[in-house]
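Excluded from the complex is one protein chain; the other protein chains are retained at their positions.
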Amino acid sequence: MTNWQSTAPAGMMARFRQVRQQTLALCRGLSAEDMLLQSMPDASPGKWHLAHSSWFFEQFVLGRDPAYRPRDPAWHYLFNSYYQSVGPMHARPQRGLLSRPSLDEVRGYRQYIDDAMSELLNRGDDPELAALVELGLQHEQQHQELLLTDIKHAFWCNPLQPAYRAALTDTATAKAVPLRFVDGREGVVEIGHRGEGFAFDNETPRHRSLLHPHALANRLVTNAEYLAFVREGGYCEPGLWLSDGWATVQREGWQHPIYWQDDLASEFTLAGLRGLDPHEPVCHLSYYEAEAFARWAGARLPTEAEWESAAQRVAVDGNLQDEQRFQPRAANGDAALLQLYGDVWEWTASPYINYPGFRPLPGALGEYNGKFMCGQWVLRGGSCVTPRDHIRASYRNFFPPHARWQFAGLRLGQDR
Amino acid sequence: MTNWQSTAPAGMMARFRQVRQQTLALCRGLSAEDMLLQSMPDASPGKWHLAHSSWFFEQFVLGRDPAYRPRDPAWHYLFNSYYQSVGPMHARPQRGLLSRPSLDEVRGYRQYIDDAMSELLNRGDDPELAALVELGLQHEQQHQELLLTDIKHAFWCNPLQPAYRAALTDTATAKAVPLRFVDGREGVVEIGHRGEGFAFDNETPRHRSLLHPHALANRLVTNAEYLAFVREGGYCEPGLWLSDGWATVQREGWQHPIYWQDDLASEFTLAGLRGLDPHEPVCHLSYYEAEAFARWAGARLPTEAEWESAAQRVAVDGNLQDEQRFQPRAANGDAALLQLYGDVWEWTASPYINYPGFRPLPGALGEYNGKFMCGQWVLRGGSCVTPRDHIRASYRNFFPPHARWQFAGLRLGQDR
Amino acid sequence: MTNWQSTAPAGMMARFRQVRQQTLALCRGLSAEDMLLQSMPDASPGKWHLAHSSWFFEQFVLGRDPAYRPRDPAWHYLFNSYYQSVGPMHARPQRGLLSRPSLDEVRGYRQYIDDAMSELLNRGDDPELAALVELGLQHEQQHQELLLTDIKHAFWCNPLQPAYRAALTDTATAKAVPLRFVDGREGVVEIGHRGEGFAFDNETPRHRSLLHPHALANRLVTNAEYLAFVREGGYCEPGLWLSDGWATVQREGWQHPIYWQDDLASEFTLAGLRGLDPHEPVCHLSYYEAEAFARWAGARLPTEAEWESAAQRVAVDGNLQDEQRFQPRAANGDAALLQLYGDVWEWTASPYINYPGFRPLPGALGEYNGKFMCGQWVLRGGSCVTPRDHIRASYRNFFPPHARWQFAGLRLGQDR
Partner (left out) sequence: MTNWQSTAPAGMMARFRQVRQQTLALCRGLSAEDMLLQSMPDASPGKWHLAHSSWFFEQFVLGRDPAYRPRDPAWHYLFNSYYQSVGPMHARPQRGLLSRPSLDEVRGYRQYIDDAMSELLNRGDDPELAALVELGLQHEQQHQELLLTDIKHAFWCNPLQPAYRAALTDTATAKAVPLRFVDGREGVVEIGHRGEGFAFDNETPRHRSLLHPHALANRLVTNAEYLAFVREGGYCEPGLWLSDGWATVQREGWQHPIYWQDDLASEFTLAGLRGLDPHEPVCHLSYYEAEAFARWAGARLPTEAEWESAAQRVAVDGNLQDEQRFQPRAANGDAALLQLYGDVWEWTASPYINYPGFRPLPGALGEYNGKFMCGQWVLRGGSCVTPRDHIRASYRNFFPPHARWQFAGLRLGQDR
C-alpha cells in the first residue's frame, strides 16, 4: 500500500516513543488554558493537536485490527481533521470550543494510544504496519510544528504578549554572511522522492524536470534587507505586488510582517517581544510579501525544482526544532548554499500541484495531500520549528498565498 | 451622585461577601478550560466574568482613592467591557483568547479586590461608597446570570453536550395550571423605581404611564403550547412573523427553539440533554419567536407598563437562582398571576428606550445602560438563573430581538 | 374592509390621473439607463417604482375582478415587493438587473393599468373600491418620494455627480429664524387618525396618550448648527452616541452627513454639487446622527406623540414636493412652530411600534405596515419630496436607525 520503506520494528518502537514524547515536551509550560486557544480558523488548539495526532494512529493504524476498541467512539468526530471518507467531523473553526475532553483526558488518550501501539509494535515484523506507523509519526511531527506556530499566533493575540519560552531571548548577535548568487544546474534533472526512506505521496513519483539557467542566493533574505523594502515604501507601491496581494495589503492594512511592531524595531517571538535582529532571516511572510520583495530586489523566487536540485547535494542540517531556538538565526559558514534546511520555510515560485504520474495513497489516506492541490504555493526546507528527522530535499510544504503565521521567509533566485 | 439608598456598612460587608462567594460557588465544577470558552461574540468566558466583575470594583469603587494600587494596570484594558470614557478595551469577540492571566491569577485578583474592599468597607460610614458598592454587587449579580447563560451555550456547542450540574435532571413532573387571562389596571398608573432600595438608572424616574384596557395570562407559555405552534407549521408561515424575524428564520434555518433537538422530544439543559417537559415554560426564545407565537395564539405580548403595574402588587418570589434548579418549572399555585418572577425572562411589547426625564448616572457609569437604548426589547421578571435579591418589579432587562441564548420566554397579553 | 372614507368616483378619476401623471412627470429628464439604477439593496430603480406602483393596482384593485387579465402574469413575480401572502417575489437587491421589461414596456404597463382603472372607475359608485384606489394612490405617492431619494443616492454614487434638475441650484439665500423652544401640551391627549379621510392602518386607532411636560423647537436644526457639531468633534466623541451608532461611525468611517463633501463646504443635491447653505435645515441624517446631535445640543428628540399633538393644530403647508424645489429651505415666518410639514422628515424619539389596539388591514394588505414594527424609528412631517396631499399630522414614516439616504433631519425637543 505504501511506497516507502521503514525502520525495523525495534527501531520503530524507540522512534515512536521519541516522537510522541517530543510532542509532549513541546507542551511544557503551556497551561490547560493555553492549550485550548484557537486564535483563528486556520489554527488549532494545542490540545486538539495532541488529540488529533493520537486519533491518527487510532484511525489508520490501530483501527485496522477489528479487535481494537477506541478510547471513546464519540471522540472520532471531534478529532478527525478532514478525512471525509471516514465520516463527518467537528467544524474546524470550532475546535477552540472543546473544553471537554479536558487536557488531562487527552493526555490519558495519548497514553491509551501509546499503550496500544506498544503492544502492536511488539507483535513482530510487519512492513505494512511499519510504514503506517512511520506515516503517523511524520504526521505527528507536522503537528509539532503547527502546535508551535499556532501558539505563537495565539499569544500574539493576547495584549499581554506572553512568552512561550523566556530563555529564547538569549540570541547570539552574529552577522549574516554577504549575499551572493550561486549558479544552479541546467537541463533535465530528477526531482521527487527516490524511494528510500519515508516520503509523503505528494513527493512522488521521482520524475524528470527541466531546469532553465538560473542562480540561487547563498542565504535567506534578512530582516535588514526586508526592512529596507518596508522603509522605501514597499507596502505602498501597487506595482510591486500581485493583484491579489495588493488587494490584501489594502483590505488588511498590512504595513510590515505580521509579528513586527509598528516601530519597525521589535518583533514578537516565542520568547516574547524583542528587538528586531537585522541579521536574522525575515520570518512570517506571506507569499504575497515574499514575491513582492523579490520583485523589488530585482530578483524572483526560486522554483521548487531549482531548490530541490540544489538541496539534493546538501546534507540536512541547520537551525531546526532540535536546536530548541525556535527563532531563525543569521547565516554563517562557508558552504556555497546556506540555510537550505531550517530557519524559515522558503516560499517558491511553484504552485502546489501534483507531480506527473502522481497517485495519492489508497483509501482515506489519499485525502492527506492530494485534495489540497489548488490555490497554494510550495515552500521548501523546513524551519526552526521543524524536526531534523522530518525534513528532506524532496519535502513539499504548501500554504495559501495570504498565510502569514507560518515560519516562512524567502531565498532569492535569478534567471541566468 | 446615585439616587438609591443602600444598606448600612455592616450589612454591606456581609452582603459583599455573600455575593462575591456566590459567584465563585457558581463556578464549582467548571475547569479552567471551561472557564475560557467563548462560543460567540455575544457571550463571554466565565473567567472573564470573574475578572470583569472584580475590575468593576477596582475602576468604580477602589479607584476613587488615589492611593489605591491596581493589581496589574495592564489588566484594565483586558477587563473593561464597554466603558469608552475610561479608556480603550480588548475587543469583545476576542475575550476567549485570554489564556493569560490564568484562572488562578484571576482568582487571585478577586481575592486582591476582596481584601481591598474589606479594608475600605471597614473604614466606616459613607453613603456614596455604600451606593457604589451596591451597584457593583448588582452588576456582579448580572454577570452571575450571564456566566450561566454563556456556559450553557458553550456546552451546547460541544458535540459531547456536557452537563454543568448533573443533579438537575431530577425534576418534579408537575402539571401547569390551566391558562386564564386576568384583567389589568386601566388608566394612568405610576411605574419606574420609587426611590427606596437599589435600582439601575434606566428604571428611573418613576413616572405616570397610561394603560389601555388589557389582560395578562396567569402564567407563562408552556413547552406543550409552543410545541403545538411548531407542529402546526409556525416556522413555515411568514404571515406570523415580523419581517426581520422571518428573514432570520430563513437565513438561520430556525425550526424550533435553539436548545430543542430536531426530534422535538428533548432539549439541552444545564443538566445535559433531557426529555422536553410539556408543562415547563418554554425557554430560550428570541423576541421574534415569542412575538410570532403570540400572534399565532391570537394574543400579543404585554407592554412593560402593563407587566410592571401587575407585578408591583406581587412579592418577589419564585424559581430563581437561589433554588439552584437552573431550569424553569411548571406553574402551580393559587395566585392570580403566577411566575411573574423567576423561571424565564418575559419578552414584552416594549422597545427598550428611556423613561420620560431619564438621566443616566454621571460620568463613565452613565454608559452602563443609556447607550444601549436602540434596537432592543424589554424583558421583565428575572429567570431561574437570576438571584432573588437582584430582581424587582421595576427591573428592566433588554436584548436584541434575535437573541436566543438567554433564559427568555413569554406570557400572553390581550386587549380588553 | 378599510376604515377610511374616500372621494366620490368623479373626483377619484381626476385624482387618479393627477397622481399617476405626477409620477411620470418626476421621471422627466431621466433616461432609461438612469431609471435602471439600483445603488444599494435599500433603494430601487425608478423603473421598478413605476412598475411596482402599477402592479399594486393590478394586484389589489383590478385583480378583485375575476375577469381582469393581467398585462403579463410573469411580471407579478418581478413587481411584488414584499407581500408574501400573494406569492414569492424577485429578490430585492436584484431589482437593478431587470433590463427587461424595458422602460418603454413599463410605460406601456402603466398605460394598460390606467386604461383598466379608468374603465373600472367609470363603472360607478363603490365605496370599497374608492377606498382601495385611494390606498393605491397614497402608495404611489410614497414611491414618488422614494424614486427621488433613490435617484439622488444613485447619482451621488456616480463620480460625475450628475444633476437631476439643474435649475434647482437657484436658491434663495434666506436666513433661518432664531431658535426658540415652545411649550407643548401636557397630560392625556388623543393622537392617531380620527377616521375622516385616508390614513394608513399604522395611524390607527386614535387613542389616548400621556404627554409629559415638554417643549419643541420652533424650527428644524440648520446646517450651520450641525456644522458646529461636526467641527467640535461630534463624530470623534463616543460619549455622544448610542452604542450601535458609535459602532457604525467607526465601521463606516462617517465624518459628516452622507451628501456633504469632506471640505464641509458643499453638498450633493438633486441639482448637483452646491455650496452648503448654513440656513437650510440639515438633511440626510441617520437616526444615530440626529440623536447624537440632540444630546450634544443638551436637548433630545421629540416623541411622536409630542410632535403629533403640536402638528394637529397646524395646517399642512410648507416646502413639499409640489414646490418642486426638492431641497429643504431656511425657516421663515411668524408661526410658533415652523417647518412641521415638508423640508425634512423629523426623526422622533419613538420606536416604530403598533398603537394600542392596532389591527392591520385584512389579507395581504396587512403586510403593508405591521410586519415592519421592529428595529425602526418613527419620522414625522414629510419632506421637500413628499406630496402635499399625502402628508398629515398622524402620518407615521419609519426607517432603521442607520438609514441616511432619506430626506431626514431633526427638530429639538426638551423636557420641561
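By written order: A, B and C. Residues from 1 in each chain.
What we mean here is this: a contact is a pair of C-beta atoms (placed from the backbone, for glycine too) under 8 Å apart; a residue touches a chain by one contact, two chains touch by 3 or more.
The shown structure was predicted, so the numbers you read here are calculated from the model rather than taken from an experiment.
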item: Chains on display which the left-out chain touches in the complete complex; value: A, C
item: Absent-chain contact - pick from A:F181, A:W254 or A:F372; value: A:F372
item: Contacting the left-out chain in the complete assembly, out of C:S99, C:N122, C:Q261 or C:Q324; value: C:S99
item: Of A:R64, A:R180 or A:H212, the one touching the omitted chain in the full complex; value: A:H212
item: Full-complex contact with the absent chain, from A:P101, A:G245, A:G342 or A:G382; value: A:G245
item: In chain A, positions touching the absent partner; value: 82, 84-85, 188, 207-210, 212, 238-239, 241-246, 287-288, 291, 349-351, 353-354, 356-357, 367, 371-375, 401, 415
item: For chain C, the residues touching the chain missing from this view; value: 31-34, 36-37, 39, 74, 77-78, 90, 94, 96-103, 154, 157-160, 162
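By definition in this document, only the chains that are shown with their structure count from here on.
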item: Chain contact graph, described as a line, ring, star, complete graph or other shape; value: line
item: Distance between the centres, which are taken as Cα means, of chain B and chain A, whole angstrom; value: 46
